[in-house]
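Part of the complex only, each chain left as placed.
Order of writing sets the chain letters: A, B and C. Residues in each chain are counted from 1.
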Amino acid sequence: MTNPLRIGLFGTGRIGQVHAANAASLPGTTLRWICDPALDRGRETAERYGCPGVTGSPEELLAAGDLDAVVVASPTPTHVGLIEACIDRGLPVLCEKPIHLDIRRVDALREKARAASTPIAIGFNRRFDPSIADLHRTVREGGVGRLEQLTIVSRDPEPPGAAYLAASGGIFRDMTIHDLDVARFFIPEIVEVTARAEQSFSPEVAAANDYDTATVVLRGAGGEIVTIVNSRHCSYGYDQRLEAFGDAGAARVENLLPLTTRRFGADAAEGTTAPYYSSFVDRYAEAYRAELREFAEGVRSGTVRNPGFEDGRAALVLADAAQESAESGVAVAVDPSGLAGGEGREGLSASAGRGAAAGPAS
Amino acid sequence: MTNPLRIGLFGTGRIGQVHAANAASLPGTTLRWICDPALDRGRETAERYGCPGVTGSPEELLAAGDLDAVVVASPTPTHVGLIEACIDRGLPVLCEKPIHLDIRRVDALREKARAASTPIAIGFNRRFDPSIADLHRTVREGGVGRLEQLTIVSRDPEPPGAAYLAASGGIFRDMTIHDLDVARFFIPEIVEVTARAEQSFSPEVAAANDYDTATVVLRGAGGEIVTIVNSRHCSYGYDQRLEAFGDAGAARVENLLPLTTRRFGADAAEGTTAPYYSSFVDRYAEAYRAELREFAEGVRSGTVRNPGFEDGRAALVLADAAQESAESGVAVAVDPSGLAGGEGREGLSASAGRGAAAGPAS
Amino acid sequence: MTNPLRIGLFGTGRIGQVHAANAASLPGTTLRWICDPALDRGRETAERYGCPGVTGSPEELLAAGDLDAVVVASPTPTHVGLIEACIDRGLPVLCEKPIHLDIRRVDALREKARAASTPIAIGFNRRFDPSIADLHRTVREGGVGRLEQLTIVSRDPEPPGAAYLAASGGIFRDMTIHDLDVARFFIPEIVEVTARAEQSFSPEVAAANDYDTATVVLRGAGGEIVTIVNSRHCSYGYDQRLEAFGDAGAARVENLLPLTTRRFGADAAEGTTAPYYSSFVDRYAEAYRAELREFAEGVRSGTVRNPGFEDGRAALVLADAAQESAESGVAVAVDPSGLAGGEGREGLSASAGRGAAAGPAS
């Protein structure tokens, strides 16, 4: 067995903890350095996972000679700078989404990212969820025939706090962006975005001038329609479903059950004994592991297949379009050529021989 | 036991057969007259169900003195005239949807319908499906808390033939109209309609300048979002699902299984041994029975609670708006006051104390 | 269309009502005569279903010249006499199970039944349940490979009343007998019966010197094991499940849902909004219809495929053996040749080329 990949981690907040645990326990990786300006939390995390190096200075981590790759789980505004520094140092990087909330900052880095000699992976972990990956494989192997409709229901257990909301960029850039990437996982070329949204239940969300409830409709270059149903709360846990529908059948990812126990009584039958998972950390635990495993194997083999910089940019372009459509009430066309996948993207091949999205309206 | 309600039936096509069988077999009704210009088919139907009177002339049926109510299952263009004749004769009428494909023809009859002394029921049978009715009851009794999202997946097994398509009025007025009525069953006041649609798979549908695939998004006066996903085909049978989501939970109507058998093998587990129902006649058999039972009991008691003329009109208004939005790419506002429910409508009460649909866009 | 089969019905109790409604509404049958010593109830039933003839005298019904077949739904002690009278009159008969509670009375009629020129069908309705029939078809067509295990869970919603219990013959002859017939539907040749049973919860059942809870294990001539789990009560409705397991897979009949609605909340997810059916009349409504339809078509075509006299006898033989085993704690061998199927039985062919049930014990 070869030596494990030595990983340097930026950030030890909620997601940082997930990456720290995985980097420390996966057979192919080891956690070598942790950087967090909150040094106490950084040290505590390092101790918990047996990580030898801790620092509060990004420069110190980047300058360490004993690193093979970097994971960025620090706050969003730091992402662009850290990605750039990794490119400059020739360090493979896996950066949490989003690259940045402002597309101009993303575009400013675009050329450099394209020219980078080392891989840039963006943390769209859902592509690595075993069931979503299985659905993708099923579709790719023709299990539903030609893909016509993709329908996503995605609801968070609870809205984030006021501070998070204020800096989140809004529901589309913060939450829907995962669904938009899943949409592109199945249908890389999106040509139009329509969104309707509401301030339905949360005064905090309304105070942040944001929406808590939304439906987004995408049209694909091959005539596909993607429908995304979002809510910022869900009393029965994390509601995460996905259906691919084609001319020969359909396949669905249903919610993941923490337990398989079912109860039967005078009032109801067949129900679970508890609600679904209450957080993405639990629901997508295996996805985070698989994401890092894939990244590490990719770095080692020279071919990183994780979603890349262009995928990160494309999801933001779609989120921006959703925001615009939700505000204007008008469908927003997007340029699919600008959404072409980045390194490692494993999209479904567009249906050959079909014309552009047609219809009486066009 | 009182005498059964004597029913006169117009039309003995596919839906006419369903109504004939139910009128003949329900305890509270009897099939007294059949009218069909295709006299052979009418006679054959009459014989099958022991109906004593058959005629090819609408006037003869309407003039018969031994009728208590009329069911209209003849072609759409005849609906307006027959409803009017029933009003004039003082005959309670249950007319298949739609009232007419042209809203102007519907509006021309609107005042007379309002002033009618006898009930006019429109055949939106889904409200009578036992599971949809159970979902409605669940929502009304607070089972999901305040209703925020209604999500409908509705797919037909196969697109209709060319002749039917040409006269259908398009997917929204012909197929989605059922879902639009279901939406109004839960959320009577709709304020906006957005639709995106495609000619995705059917050359016949495209030749009719129609769509075969669509997503429609409605906004309710209480800030609710309704999402309707439609397809004109479905390889695994009639796909008819409905989810009501609120702040305290959700409830769903799942697909109805013809059989409860499940198979387990080396390739898969837990699957049914056959696809779902292949037609609305089978899937909604119980709904049609319950619809006629409710109508008959309503006529007898003096209070028909079936959806009425205004419900029929409202669904058409929404379908027209969907057509317009699908063509223009712009959300279409509708006047909820014009959609106020007709006689017998049993909508959920609008959430008191909330303002109009709000959001950064407004 | 030919004339419907004219049916004479003995008994208008709970099951009699089911048969009356079916005989009156099925396309191929008509209810011609009703006989019940409780004349008021008989007349009321006749009126409800439009049956022209009512009598309190069995002889009058049997002597009526305008009958094509007889359905016996009167109390168990009358069955043997009425079957014999039908044989004598050359009238096809469908008799509710059991033929008699005393095997000697059954055996006394056996020769005459064998020699009868007209069909004798026994009302084991479960064979006609659409899902059980589908499971049987699945197994017959090789869907599970060679059948090895059959597992039945069968629980009644509530124990019967004291009067019924006293005359019921005990749980095995009254309730398990249905499961024993289902076992024989799949595995006609049973060679051994073992039963363990308890007076677990019902003082009334204990007072009748009967069991309320039981497990019965059968061995088939082909080495199959059948396991039957019974209870006389079930808080969540009629629990009726069946699994066929073979070397290539398994197939199961799950419980039938009155509604497809599911509820999701903070405490549980995916549960039905109500328990299962509360009575066999509802759970097996379609089975009763199919049973009578099959019988009527069989009488008309000359080949009745319903379970026959020998099936009725075989189930009683097994029930007697279960009673004996429950009392003695010893496995009871039965002679499979004596259980060979009656007319119309459509059992699965015994596995050719296998020896008798083998094992270290034998």
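Worth a mention:
Simple rule for what comes next: a residue touches a chain if its C-beta (ideal position, glycine included) is under 8 Å from a C-beta of that chain, and two chains touch if they have at least 3 such contacts.
All figures in this text were calculated on a predicted structure; none of them were measured in a lab.
Number of identical chains making up the complete complex in this structure, 3 of which are shown: 4.
FYI, only the chains that are shown with their structure count from here on.
Counting the residue numbers used at the interface between chain A and chain C, over half appear in both copies, so the two copies meet with largely the same residues.
If you average the CA atoms of chain A and of chain B, the two centres end up 40 Å from each other. Separating the CA-averaged centres of chain A and chain C is a span of 57 Å. Looking at chain A, residues 235-236 sit in touch with two or more other chains.
Of all residues in chain B, those touching chain A in their complex are 145-146, 148-149, 151, 153, 155, 192, 194, 196-201, 206, 209-211, 213-215, 217, 219, 223-225, 227, 229, 231, 233-236, 239, 243, 245, 247-250, 326-331, 357-361. By the touch rule above, chain A contacts chain C in their complex via residues 235-237, 255, 263-276.
Residues 1, 25, 48, 130-131, 134-135, 138, 143, 248-266, 273-274 of chain C are the ones that touch chain B when the two sit in their complex.
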